[in-house]
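Here it is: the structure, laid out below.
Every protein chain of the complex appears in place save one, which is left out.
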Amino acid sequence: MTGLEDLYREIILDHYRSPRNRGELPVPPAHRVEGFNPLCGDEVVLYVELDDGTLSDIRITGQGCSISQSSASLMSAAVKGKSISKVRGLIRTFKAMMSIHETCLGEDSEGASSNGASSDKAAVDLEALGELAALQGVVKFPVRIKCATLSWNALAQSLDEIGAG
Amino acid sequence: MTGLEDLYREIILDHYRSPRNRGELPVPPAHRVEGFNPLCGDEVVLYVELDDGTLSDIRITGQGCSISQSSASLMSAAVKGKSISKVRGLIRTFKAMMSIHETCLGEDSEGASSNGASSDKAAVDLEALGELAALQGVVKFPVRIKCATLSWNALAQSLDEIGAG
Amino acid sequence: MSSIACKADFPLLSQQVHGRRIVYLDSASSSQRPQVVLDTMDDYYRTTHANVHRGIYAIAEEADRRYEGARMAVGGFIGAPDPEHEVIFTKNTTEAINLVSSSWGRCNLRAGDAVLLTDMDHHSNIVPWLTLAEERSLELRWLGIDEQYRLDLSELDHQLDGVKLVACTAMSNVLGTIPPFAQIAERAHSAGALVLADAAQLVPHLPTDVGSLGCDFLAFSAHKMLGPTGIGVLWARRALLEEMPPFLGGGGMIRDVRHDGFSANVLPWKFEAGTPPIAEAVGLGAAVGYLESTGMEAVRKHEMNLTSYALDTLSERFGENLRIFGPPDAEERGGVISFAYRDVHPHDMAQVLDQSGVCVRAGHHCTKPLMRHLGVSATARASLYLYNDESDVDALAEAMAKADTLFG
Partner (left out) sequence: MSSIACKADFPLLSQQVHGRRIVYLDSASSSQRPQVVLDTMDDYYRTTHANVHRGIYAIAEEADRRYEGARMAVGGFIGAPDPEHEVIFTKNTTEAINLVSSSWGRCNLRAGDAVLLTDMDHHSNIVPWLTLAEERSLELRWLGIDEQYRLDLSELDHQLDGVKLVACTAMSNVLGTIPPFAQIAERAHSAGALVLADAAQLVPHLPTDVGSLGCDFLAFSAHKMLGPTGIGVLWARRALLEEMPPFLGGGGMIRDVRHDGFSANVLPWKFEAGTPPIAEAVGLGAAVGYLESTGMEAVRKHEMNLTSYALDTLSERFGENLRIFGPPDAEERGGVISFAYRDVHPHDMAQVLDQSGVCVRAGHHCTKPLMRHLGVSATARASLYLYNDESDVDALAEAMAKADTLFG
């Protein structure tokens, strides 16, 4: 079972079993956006609240596999209270970590290619990712990358829709 | 070129070059029916006139290969002036001669199967066919069978439509 | 009870995955092919290939003969009374059903007419009707599912009132449920409705006879029955097909084309626009030959036995931790076993099983309304075919147990 332990790290299972920031926020002021993987049915619903250049609150509902749900939970913990530009940076870094194989799996790679994620790859700053680095093992399982990036794409979409930063 | 001489007999080429009973008849009293092979574009148009149980006149127009056109011409010569029941018999006999392979080529085999043509096959009376027997060689070229039967199916249809015998 | 088909006939089954023998349990999604199917297609391309329906040279005639021969073989396999005219080659089950909704449906359904579907149908037998319902203001009704995972027919006659078409799966690709199709068809006909059987899961696994099923339309795919991808079949009663307008327009389906209109070809070509999947038809013919020489009764018996064995083995081993979505009695179901194991998400389960070389599908299986009914977003699904045996089921159980190690 070499490899699987890499995927299902302790911390991932922990976030899967006890997801952080679970729930909803009143809309408005919060902004609501859905992320959906039509191939497997995984979904996340994000509620994002901005306050003066900061992502002041985030809540998540949805359902899916351990990777999609723990990634959403880990993300929520990582972005909450951060400035929009920090959040944007984090999204970029995370997607760079995941970018291997993403395009050839047919996921919408707009994000990845237009912000030059693949060229960033060498420069992925794992330390900046903190706990998120636990999801690194996913890249060895190309099919699961879309699970891990689901909530991140939704967050990027949310920021775009709000017109933030 | 063994075989081809069997297909392109003298008499066939003669009828192809100098088709008998070529032309049209006023409708009515004549009955008009079209035969069409959508696969190759061959077509015959028959004008048939009945008079007191006899096929009193027939004219043919159309275009197509030597087999479809000579078969129509030979047919016209064979049926003109004959009683409806003789004509029906001739159609049956001719189609029996041609029935080999016809079904597996996908031609509408309604006629062939419903009038039990294939069982008649052993009993095909070549003498009764007279000059028409020249078309016998066609059965060795299964694809051309539909050419040979085109005008005959049209004639059968014409008799059916008129409601003759 | 070992597999009835020699595994050695199926080259893919001797593959290794992650250093282990492959245990292929995803035939409901797509089956594997025996050597004879691959050889037949290869031979076709090497010796015979030419476009069909129009050629006057030797290999073109032979291509025609093989293509139309496949039509007859397929028709024989499903008991079609008039295979020569009634068997239409499509690209898959999905296209076959779209053909019906688009050609028959647009011609015969008016605003307010009802179509009866079921909660256990596949998207391919739902979406075409949703589209048409929207376009034509039809009413869609749904047969529910009882606690035994059977179709709930208690209100059938009532639900049939005003229905013009019943479109129903002949075997669920998730639950394995085999609805009492003949009975549904009879009651539908009495109510004046026609009946379409989505037989994508039926034809590969059970002896099929369109007469005893009582359906008016029947759709299935070659790739689920040992045949190639790229080809499916629509069978329908000839009288219906004769009345239906063409579906796609193009070469082969016409009688004449003018600047101001066209007339359609005769059956079956009226519905086969463009160059058809010729090699695929030939391959499907070989697949049908393989299944016939095994015998569909034997296939069914084998799968029933193996399904019982699997249900017993898994229940005994995993008890309360395992939930199986489907009828408990193998007589009422095919060898499709959908399950939930503890709180392990189906995708995670599939990932774990993959490490042991065990191939199962995880997801909604193109049945989102059914998932909603079951209250889950996905299931893991192991599906059996004639080449599976007890060792495959045992390997599945072994591999499932490994989830405990990982998910604690």
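Per-chain residue numbering starts at 1, and chain names A, B and C are given in the order in which the chains are listed.
We take it that contacts are C-beta pairs under 8 Å (C-beta built on N, C-alpha and C of every residue); 3 or more make two chains touch, one makes a residue touch a chain.
Note that this is a predicted model, so its numbers are computed, not measured.
In the entire assembly, the chain absent from the figure touches the shown chains A, B, C. Across C:G176, C:P277 or C:P327, the single residue that touches the chain missing here is C:P277. Across the entire complex, the residue among A:L13, A:A128 or A:V143 in touch with the chain not shown is A:V143. The chain omitted from view is touched by exactly one of C:N108, C:T131, C:S308 or C:N321, namely C:T131. Touching the omitted chain from subunit A are residues 36, 38-40, 103-106, 108-109, 142-144. Touching residues on subunit C toward the chain that is not drawn are 11-12, 15, 17-18, 22, 26, 29-30, 32-33, 38, 41-42, 45-51, 54-60, 91-95, 97-98, 101, 122-128, 130-131, 134, 140, 142, 221, 223, 228-232, 246, 248-254, 256-259, 261-262, 273-280, 347, 350-351, 353-354, 358-363, 366, 368-369, 372. Contact between subunit B and the unshown chain involves residues 1, 3-5, 7-8, 13, 17, 39-43, 63-67, 69, 141, 144, 147.
Convention: only the chains that are shown with their structure count from here on.
When chain pairs are compared by their number of contacting C-beta pairs, A-C comes first. Look at where the CA atoms of subunit A average out and do the same for subunit B: the two points lie 75 Å apart. One simple way to say how far apart two chains are is to compare their mean CA positions; for subunit B and subunit C this gives 44 Å. Counting partner chains per residue, subunit B shows two or more touched chains at no residue at all.
In subunit C, no residue touches at least two other chains.
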